[in-house]
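This is the structure, below, for whatever I ask next.
Omission of a single protein chain aside, the complex is shown with its protein chains in their original locations.
Our next item is chain A:
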Amino acid sequence: MCGIVGLFLKDRSLEPQLGALLTDMLITMTDRGPDSAGIAIYAQNAGDTAKLTVQSATPDEAFDGLADKLGTAIGAKATIERRDSHAVLSMPREKLDEARGYLRASHPDLRIMSSGDAVEIYKEVGLPKDVAERFSLSAMQGSHGIGHTRMATESAVTTDGAHPYSTGADQCLVHNGSLSNHNSLRRKLRRNGIEFESQNDTEVGAAYLTWKMQQGASLGEALEAGLEDLDGFYTFVVGTKDGFGVVRDPIACKPAVLAETDRYVAFGSEYRALVNLPGIEDAKVWEPEPATVYFWSH
């Protein structure tokens, strides 16, 4: 199974409520995925700073003095904001790649969850309500966000097995379904220099999109190509810096509901994830067509 929720705000006055609305949607999808939960939230940093979200199994030691060490290494000011096992490191945008390189080389125990101008990814093992509480998701603000509740089928219940997956700067992917050609595709992508952290099928889907985009495809083109190259069942929801998209495989047996009003576009694996959204009674509610890429952006 697995549950997906997504909320893309058109009305900026809803931005302070983004975390609260998404958290409610996420917890409603607990029945579909009680193993792990995760969220990608998009909140533009002020000025010319970018951010990296990192996760550690031993956050007390790992995050202690990390911003200073990072700042020294990149020769610029770096700040850290810790949330439970995750922390968001902010630094000047032009230092982002350097910071990433430093963390990979000097702190291999840290998992880099996301990088970019706006995205932050938080995910852990546990019931969605517990995961939401650990990260104070309901207090988060932003322009759009995607959440996932996982019922594991293809790989172990671990932090690395939880969604969302980063597919590049400010991009992420969540998945309901299972890919059946993930092993062969992983081998192919490895030969092309793509690195993997887990045995998870969705990570392969994410890496495939990253690879396609590295070759010059737009996100829409990468998703279209995925309809040919990814074998299996999927409803994907993807996030970008200024938008979000939905695509279902041609068989479309994994459920999906979209709702749109003047104020937002919302996605839920089931309608009940959407029932508390403001004005849902008057929203346009529909089921996305199979093998069709839907996309909204600011």
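We take it that a contact is a pair of C-beta atoms (placed from the backbone, for glycine too) under 8 Å apart; a residue touches a chain by one contact, two chains touch by 3 or more; residues count from 1.
Keep in mind that, in the parts below, contacts and distances are computed from a predicted model.
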{"item": "Name per UniProt, for the chain absent here [options: \"glycine dehydrogenase (aminomethyl-transferring)\", \"Cytochrome c-type biogenesis protein\", \"Protein translocase subunit SecD\" or \"FwdC/FmdC family protein\"]", "value": "\"FwdC/FmdC family protein\""}
{"item": "Among A:L127, A:A217 or A:V285, the residue in touch with the chain that has been omitted", "value": "A:V285"}
{"item": "Absent chain, residues of chain A that touch it", "value": "250-253, 255, 270-275, 285-287, 290"}
